[in-house]
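Only one structure is covered here, and it is reproduced in the block below.
With one protein chain removed, the remaining protein chains of the complex are shown where they sit.
This part shows chain A:
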Amino acid sequence: MCDFPFFSLVCTGEIFELKAELNSDKKEKKKEAVKKVIASMTVGKDVSALFPDVVNCMQTDNLELKKLVYLYLMNYAKSQPDMAIMAVNTFVKDCEDPNPLIRALAVRTMGCIRVDKITEYLCEPLRKCLKDEDPYVRKTAAVCVAKLHDINAQLVEDQGFLDTLKDLISDSNPMVVANAVAALSEIAESHPNSNLLDLNPQTINKLLTALNECTEWGQIFILDCLANYTPRDDRESQSICERVTPRLSHANSAVVLSAVKVLMKFMEMLPKDLDYYGTLLKKLAPPLVTLLSAEPELQYVALRNINLIVQRRPEILKHEMKVFFVKYNDPIYVKLEKLDIMIRLASQANIAQVLAELKEYATEVDVDFVRKAVRAIGRCAIKVEQSAERCVSTLLDLIQTKVNYVVQEAIVVIKDIFRKYPNKYESVIATLCENLDSLDEPEARAAMIWIVGEYAERIDNADELLESFLEGFHDESTQVQLQLLTAIVKLFLKKPTETQELVQQVLSLATQDSDNPDLRDRGYIYWRLLSTDPVAAKEVVLAEKPLISEETDLIEPTLLEELICHIGTLASVYHKPPSAFVEGSRGVQHKRLPGSAGSGESADSPDTGSAAGVSEAPPAVIPSQGDLLGDLLNLDLTPPTTSGPPPAPSSGMQMGAMDLLGGGLDSLVGLLHAAPPVPQRTDTPQSPQLSHQSPSPPDYSPTEVGPGDHAGPVKARSPAMGAGFGAPPTAMPASFPPPVSGGLDDLFDLGGSVGMPMGAYSPPKSIWLPAMKAKGLEISGTFARRAGVIQMEMTLTNKAMSIMTDFAIQFNRNSFGLAPAGPLQVLTPVGPNQSIEVALPLSTVGPVMKMEPLTNLQVAVKNNIDVFYFSSQYPISMLFVEDGKMERQVFLATWKDIPNDNEAQFQIKDCHLNSDAASSKLQGSNVFTIAKRTVEGQDMLYQSMKLTNGIWVLAELRVQAGNPNYTVSTVVCHVLCLC
């Protein structure tokens, strides 16, 4: 039975020879000829010309020959669909053969011939085979349905095969069940919404029974299918877990991992205090460790999965550190993965061992591995504080080896260690500096430059060192250039006397000779900053940096959850969701872990999280540019832009927003106001919705412009009046929300104010809290500024049947820090149907948080019955202070300094006052007219006003005389911060 010669046959004329042999009478000869044909086919020769001759051999009772012919058919039928029809008859006949092996073979092969005409003929035989008495035929037919579905989904549905397939789940033969499950799962994947695999407790029970009896492969199909089921409650979840755990002892690692997947998923539903939960956790560890003694390829898959499992449930393997130690002969892909897991498992308890190992690895041959080992040492230092010192000394030892890539890698990680433990290990800087010349990788150079800049005051020759880098400035990569720029500016701020020349050099290099916009812009920012106010620059550039986090490169939690649902599959190997590498709709549904019964630990979905907070604080609409701005600022001021881990957060996505707030805000405040960061920041507890908006840009809370923060004459402009006042000083007119006009309307609501005395404008009272909502308490009110004091004037009406007493009031944080200046003075109880007027003086020194709309105020009122919440909007004008009149010269100078592109214009219609009347009316509201000009019949009023938090607003009011329905045509607002 030596087939070897077939492989050596050479082409010309051979087709004819084969043709002759195929048509030979002798069976043996025929078979040999078909073998030769198949051999040629395998090596890629085109033997499709022999199609009719081969098909002629099909009618034989020799099973082997038949199989060969079928093999040929599967390959060529598609290219010769017309001739393939010739085979149909034989197929149909074979499907009736008394031998079940032949019946199955025929139906199996027919499914593989992807020719429409043939599929039509397939339906009848398939239907019969699905109900065949022999399980072998049925299990083959089950898979065939999936094949047919792949060719023609509609046909499968029309013919009702899906129902037959569903019936097969209850088949008596376990293998039939397994194949039916596999086929159904595949079909269901391409119909994400169909309820095809209708998993209910009964079917689950059937599957679990079949699980004990079918082949290893069948067990995998069933387990993978089970993983898609969501149990109704923790009891069901537990009982499934109990029946799945025995699979953990299976020799086939795919069975084991699929079982792990089911358990990991269903465990989410178990209450944590359950004994069984603990038992299960303990049961999971040994099989996972055993996977590591499998063949290297399987080890690799297992390790990639363990990486996920460890992130989700670190407790499972926390005592198993040793098994992840790298063996000398492990393939490199296994080594790298083990290293990753070692870092994840590193803790105070095992750090000594881990470090000893890592040091050993750093002397190995493979460059990638060594680098990763060095990096791992750094990560250990950051993760386990107690070990930091030892890690640093290990790194120093490694630097002494002078192996180039080791040194470079070590410097990169030492930089991160500095970020985590500032001012602790500067003693090593000297050693680092010795290796300056050997650094040739951008990342290492950038890290070194950052270190020099950061600790410039302690390095005597910092200027020389940086200067040496500057020589080849244009040949450096952007990363290094940016770092160099920042470092030199830092150096300048620390040692201004000796380094002026250097800083000028680098600034001109960055701004004039570079065509990289990032570099240029950063250069300009520094330049302006330094030339306007070095003190501010110092506070900006040398601001304290947030510490970097300990856990790096964690997978983002929602992705992790999805990947946990895909344990064992390619997705878990790539650490990517299936949609990232699978084409079409297949497998693109996102899977989620089921919610947990006992604990809130399983990451509440973002929606529910925000829903809870909504009633209290309406979600802040965040300007879209914020994102960009945040990035830009982050880039600018967090020195080691390349350090990989973003500052601060400890747990991925949700904290991402916080992080941006942390880093971004500080920078923002620093940059634009040259002021130290405001301690109070918008953070999660106050606005829970914030942290849930995933691509959350930093929120511009007015905190930043709070009183007393303005250290220098840095300008900030707000494009609009009214609501825009408190908004942060950035150029983003488009992002301003509609309520702007609301504020303006109020302010310029001059027409309606006929009967009002000269004085601050105050809107009429409106109902803030209807009685319906407050158990009979109705509150109406307004805001007013009276004699320099902001007052909240309220009428409390008791519409209930009982007496109300014990009134108290409280405000939520708001944009301008409004807070009650004293307690609510309601001394007498309010009887039924009684009203009482109260005036509450307000101060502006309360806690600040940006509201949306800006002038929104959330109030809580308490009485003996309950606490009630309402929100109201105050007119911006009540925040204008009495000393808002600016000196003419100052006004002029300031006006000029503000470029035109930040003007906002607004029109006010139906104003029946002349310019003088308007001016005096506005003055009543502390809007002061500084100058008046008449140009071409237009009166232009230049006005200034100052807000309680010290922001100046400049406005220009144009009044078209002679227009009865005259228009206030333009308002230009400038927000300006003067001390």
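As a working rule, a contact is a pair of C-beta atoms (placed from the backbone, for glycine too) under 8 Å apart; a residue touches a chain by one contact, two chains touch by 3 or more; residues count from 1.
Methods note: contacts and distances are computed from a predicted model.
UniProt records the chain missing from this view under the protein name "Adaptor related protein complex 2 subunit mu 1", selected from "Adaptor related protein complex 2 subunit mu 1", "Eukaryotic translation initiation factor 3 subunit I", "Guanine nucleotide-binding protein subunit gamma" or "Ribosome biogenesis protein NOP53". Considering A:298, A:542 or A:821, the position touching the chain not shown turns out to be A:298 (whole complex). Within the complete assembly, A:108 is the residue of A:108, A:265 or A:371 that touches the hidden chain. Per the touch definition above, the residue from A:549, A:572, A:780 or A:894 contacting the chain not shown is A:572. When the missing chain is restored to the complex, the residue among A:19, A:67, A:127 or A:799 that touches it is A:67.
Taking the whole complex into account, chain A touches the unshown chain at residues 1-4, 6-8, 10-11, 35, 38-39, 42-45, 61-64, 67-68, 70-71, 75, 78-79, 98-101, 104, 108, 111-112, 114, 134-137, 139-140, 143-144, 146-147, 150, 173-176, 179, 182, 186, 212-217, 220-221, 224, 243, 245-247, 249-254, 256-258, 286-287, 289-290, 293, 295-298, 300-302, 322-323, 325, 327-329, 332-333, 353, 357, 360, 363-365, 401-403, 566, 568-574, 578, 581-583, 586-587.
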